[in-house]
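Of the protein chains in this complex, one is absent; all others appear in place.
We call the chains A, B and C, going by the order they appear; numbering starts again at 1 in every chain.
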């Protein structure tokens, strides 16, 4: 699309992307979106690469509802990583996802080292898969936090799965940590090809008029504009610590926000919650980044979606 | 004032407070406010206890400006703990602060164990001082982070200063950590009398149109509504981990927010950034808490809360 | 926005959607206002809000929605007037399916849940019976959007004094001839489900859940079914009652 032309292509871990805007894992389901918006979605998908929702070894139902709470400047979710599990993903989702005209990044999470190994092994040989993202940072699932927050544990994990695949390995860092630069260094030293951040911040809401937590999962993750300043600080700190490419995300709503993250050190920028407000948001953001970069007044044509 | 009457008194670490709302350290300067609003302030001070801005051993000029950046739902500050230093505080501020008709809580921070010891020793004998708060969590100063984020280091610190004073010792925990419950337990085990949380989250902003950080201090701390859900989650986690009284804070703008923090486990609630928007905000919030309590019958009476 | 009308406690918003497809009964749109709605500055409402199509008069390219003000999003939308922009995404979700062979539709609505029944009645015909329950007289005025509704109110201020399900019980005598289409608060839907299950009457229920996206992206809008959680925005909002153990919350 025109945004891509104006931005020029972007190289990322050996992949050639049309522009620097991708989706954040778990915030866009291309298969469901294709059902809602039709095949038009394939032509107008607003991202330069597609990241799947987290895939785990066994299927997960996700957390009991309610799963959402709206915040000043964002939202709190406790989705709980519902997914079909690895076999379901390979059999049912992957054939559909390969039809996207985009590099596919599969996000995986294990509840143990062994699970991570099985996940990476199973995906290593799939040519439909352009890169892997390790979710070691989901605040809703205990294991993610533990591995991702302890540099030594993270180093062991990444070092263990690194040799299992030639594909670019992206480590999604947890933001709920004292020193995100230390975890980024651990990932780099263990052979990761890139890091992505930030995942959601741990948050909570109470049911109106009660002492009961609102969310079925008790605590949840804060995303959206409310975390933008935190994302910027963490990307900046990580950029100062490592030389790997960075995928920056957290509260991006405009080309200006994406550019700020790039200035702070991100190579690619992922759009998450803003896609909920507008499925074509990433397309607008990519166009804005393009026009900010070439400093032209003219906003290129962006994609909009209509259902059929 | 009426808020106090409606709430009834509150017991906290042996202190008797008129209501459960106090100020957050560094967000209200009673001496400057008295200059601005006159002696009327002494009669109408909206808090049930007064917490000083952080006092350090040596005087500090604070960070170079700019020190403020407005966020969606909050603000980012890099004030950098300007203060007159311990001698200046004792000579110039304490005589003025003792005129406040409120228990005085002095917040201190050392850049080393030795400094903390000297600070606590110097204040232990001052009868004007009702309690001490240890700031081990300021994200702008390296040492605060390091001690406050590592349970073992925090335990040593608190255990070292605990015997130096009979006054209630409040430990202000850092929120920029993986496991705030672990640091709370460390404080409890070392003999703290209470904990307070949350301090600001590390954040950043760039100067418009540049790659330069906006803040003179490069990174800063996020406060206000944007951090409310994070505060609630951390207070809830700490309540599940320890039995000490908790001072909860973070984004409180209304009686409902204060009540939510109390329901999550806080005994007192501190108002910070909202006082910037309205110096009497805490007074309104205390009144709202009072009327919410009266009209909401199902809320259980807590041990620390009794009518007089 | 082309018009705003008041029906007692409810507001009808009419919007012109010249390029959009014709929605099916039971489908919904995500609505938001272009200003004072998140929009880069982060206030609440932040996310768009889901609303059933009340009516989409064929050929008019008009969409009607029925709103009850319950919070900041509905309040903001009900401030919009003719000429104001309205952001809409849709039609979304799957709507009502035609009744099974040999069965006549019976519509049952509660409160603002009458909205999808109006467009369904438009399609099925004005003589299709519709039973509706409201809190009180002010709310019962919303029934004016339907054709020949049979009324019940909780306070007896209009029609039958009691829940709408008491009207339904009478109709269940024709169990073999009817299929129920219901929309309303969870407690009402659960009562409808249980009554229909007991009487072996098939029922299609239009459910609700808080939605962040409306198009399957967030997995926030799930309802528990016999085959696990389903996303109401893409697998619903209309579900077959037989798929549900119970309507919860």
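One rule holds for everything that comes next: contacts are C-beta pairs under 8 Å (C-beta built on N, C-alpha and C of every residue); 3 or more make two chains touch, one makes a residue touch a chain.
In this text the structure is predicted, and so the values were computed from the model without any measurement.
Of the options A:73, A:103, A:148 or A:279, the residue whose C-beta touches the omitted chain is A:73. If you put the missing chain back, the residues of chain B touching it would be 26-29, 31-33, 35-37, 53, 61-62, 64-68, 70-75, 77, 79, 82, 224-226, 253-254, 273, 275-279.
Going forward, only the chains that are shown with their structure count from here on.
At the centre of the protein atoms shown, by the Cα-centroid criterion, sits A. In this assembly, the C-alpha centroid of chain A lies 34 Å from the C-alpha centroid of chain C. Annotation: 35 Å between the Cα-based centres of chain A and chain B.
With centres set at the average Cα position, the gap from chain B to chain C is 48 Å. For chain C, residues touching at least two other chains, in rising order: 41-43. Residues of chain B in contact with at least two other chains: 72-73.
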